[in-house]
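First comes the structure, then the notes that go with it.
Here the complex is missing a single protein chain, while all its other protein chains stay put.
And now, chain A:
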Amino acid sequence: MTQYSEDEAWTDVEPLPQDDGGAHPLAAIAYTDEYNEAMSYLRAIMAKNEMSERALDLTEHIISMNPAHYTVWLYRAKALFAINASLHEEIAWLNPTALKHLKNYQIWHHRQTIVDKLDSAEGEIAFISRMFEADAKNYHVWSYRQWLVRRFDLWDKGELESTEEMLKTDIRNNSAWNHRWFVVFGRDDKVIEDQQILNREIDYVKAAIYMAPQNQSPWNYLRGLLRCAKLPASTMKDFALEFASLDKPDEVYSSHALDLLADVYVEEGNAKEQAAEALDLLAKKYDPIRANYWNYRKSLLDQPNVVA
């Protein structure tokens, strides 16, 4: 490994050790030495605000050891722009670095800064797919993807299809469900008024619930659709009854269906007893850990015209 103190390219730099106020390591292992030496050179060139190729090399070395060091990323970005370094090369380096450090998030803001400057999203969605193969619920990657869609107007460029592919792989991926909502409804407030799209979404979400009736995500999605399209819960009564019925209290396949049914009965006005029964089943049998929540819902039944 590089030893900066023995490297000719660095002889003009006097390393600046960290003054952390404490004693120096007693039993420093070699890797610690390597890291601390590199950091002492970084401090030295940062003190002079040096913008150079070797600054990029040094930051690359440090990031390979510690990608979470945000100051290093900021300095690297400044240096990249200052010396007009190739941003395509930067992306080519970022790809394996991101795949190696899956949990790191500093890298995503850096990438956004670079791609924004490049003014091109070429290859980005493909790379994101590779990230998702390793972690399909990475919050920062999804956030970055939303930025890409907005920044480069990718709404109709295969987003819905690729999100569907992800849900095929894992129907419980809540991030993918959220992205679907974003892609379908995020562009324009008026989309929810499009009956054709609304029906398509309702069909899609129903099919997903058949695959995994206890899956929270599509039920939340369905509730969101009803709410935004101002449809009453009772439009889903028959559907909910396929998974839960008060006639068969021992054969409930989805607590979420029972929850929806409780709202349906409230809407029907003359069925408060049934609503109470559904909520009781949830509190006592199907979701007792949240008994207080279900009991609260039950207490609302005594108030006029309230749907929780």
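Here, contacts are C-beta pairs under 8 Å (C-beta built on N, C-alpha and C of every residue); 3 or more make two chains touch, one makes a residue touch a chain; residues count from 1.
The rule is simple: contacts and distances are computed from a predicted model.
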Mind telling me which option in "Geranylgeranyl transferase type-2 subunit beta", "Eukaryotic translation initiation factor 3 subunit K", "ubiquitinyl hydrolase 1" or "E2 ubiquitin-conjugating enzyme" is what UniProt lists for the chain we can't see? "Geranylgeranyl transferase type-2 subunit beta"
Pick from A:77, A:241 or A:271: which residue touches the chain that isn't shown? A:77
Check each of A:95, A:129 or A:220 against the chain that is not shown and name the one that touches it. A:220
Hidden partner sits against chain A at residues 18-29, 31-32, 35-36, 39, 43, 46, 65-66, 68-71, 74, 77, 109, 112-113, 137, 139, 142-143, 146, 172-175, 178-179, 181-182, 185-186, 215-217, 220-221, 223-225, 227-228, 289-293, 296, 308
